[in-house]
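Removed: one protein chain of the complex. Kept in place: all other protein chains.
Moving on, here comes subunit A:
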Amino acid sequence: MTAIDPTAHLSGEQIEELGRELDAIRDGVIAARGEKDAAYIRKVISAQRGLELASRGVLLFSAFPPAWLIGTAGLSVAKILENMEIGHNVLHGQWDWMRDPKIHSTTWDWDHVSPAEQWKHSHNELHHTYTNVIGKDNDLGYGIMRVDEDQKWHPLHLGQPLWNFLNACFFEYGIAAYDLELGNNLDKHRRKDPEFRARAKAVGRKIRKQVLKDYVVHPLLSGPSFLSTLAATFTANLVRNLWSHSVIMCGHFPEGVQVFERRSIERETRGQWYLRQMMGSANISGSKAMHFMTGNLSHQIEHHLFPDLPSNRYAEIAVKVRALFEKYELDYVTGPLPKQVFSAWHKVFRLSLPNKKSKVKTAAPERKLVVT
């Protein structure tokens, strides 16, 4: 936790004014949302399906090395798009306004081992409501890592660079375990809880289906190319996992991002909630293609301010949001992907070692955004 509150210069009235200005940005997008946006998501969905179909088709001949390369690359991209620009955003309800039951947060399922329902709860509800609040937002370190100086150090944390790497490789399984709150639910008592068992079963079913598809049915369809198709699908899943893990690490872990005390969100106003999202998120700068391949999560700040606005609008919103950061003299944390990934990994390494006790704890009361 930072010793100096980077929002200390703002008065309560200013924070509420900031909230109103952000609401106005939101209203503007909602008023403008229409045919073009609908056409955009439909086009992305069709293109993704086309690409996946074509790549799987090419992989039927994956014993032939060029086919393996092309098919694997195509499938990796298809899986990334499916999870990020489509799945993540549809499950956020970003496209619910279209009233198309096929592209709706209540009906969508994604190419992922975490069932959509469970992910929506842990991600949309918990993470997005309690963004970066220690003890409430488990996305901070996913419950397995120490990501803040004020978290108590334990010798197990020495291994966290390794945990983080393994989590990156098998990220979708990590997410599923995380959505299940596996860590909390492993003790005997909770394991027997019928609600937990039902959820665990749902994950089991989803894993079975996913594994059957990727590692049995498609390889079998390839006949003599069985093994090479198996390797191709494994590679595509690995690429997708590494990529999404990297992008997601950049959203809240890089240096400069703030975390918050539980107490700081008591009686939080709309303006304060917005401010917490602004200070708790970080962007990735880059080209249009980069934003597209991250599912526009490169605009993490904008996404956290307006999680249900269509992702194709984040780029234009970002200009206005950044102007507000400047107006209110706040730090807009952004940088190119390699820099942000390095920054996040650096933190993982740094905090695997014990640090000197933070001054904040003992000196002034914890930083809080509650206006008195």
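Heads up, the rule we're going with is that contacts are C-beta pairs under 8 Å (C-beta built on N, C-alpha and C of every residue); 3 or more make two chains touch, one makes a residue touch a chain; residues count from 1.
By definition in this document, contacts and distances are computed from a predicted model.
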From "N-acetylglucosamine transport system permease protein", "NADPH oxidoreductase", "Nitrous-oxide reductase NosZ" or "Phosphate-binding protein", the hidden chain's UniProt protein name: "NADPH oxidoreductase"
Contact residue for the chain not shown (choose from A:E13, A:D27 or A:E329): A:D27
Touch with the omitted chain, as defined above, among A:E13, A:D109 or A:D193: A:D109
Option from A:K213, A:R263, A:K327 or A:R350 whose C-beta touches the chain left out: A:K213
Hidden partner interface residues of subunit A, rising order: 23, 26-27, 30, 33-39, 46, 49-50, 53, 92-93, 96-102, 104-106, 109-111, 120-121, 124-125, 128-129, 206, 209-210, 212-213, 217-218, 221, 273, 307-308
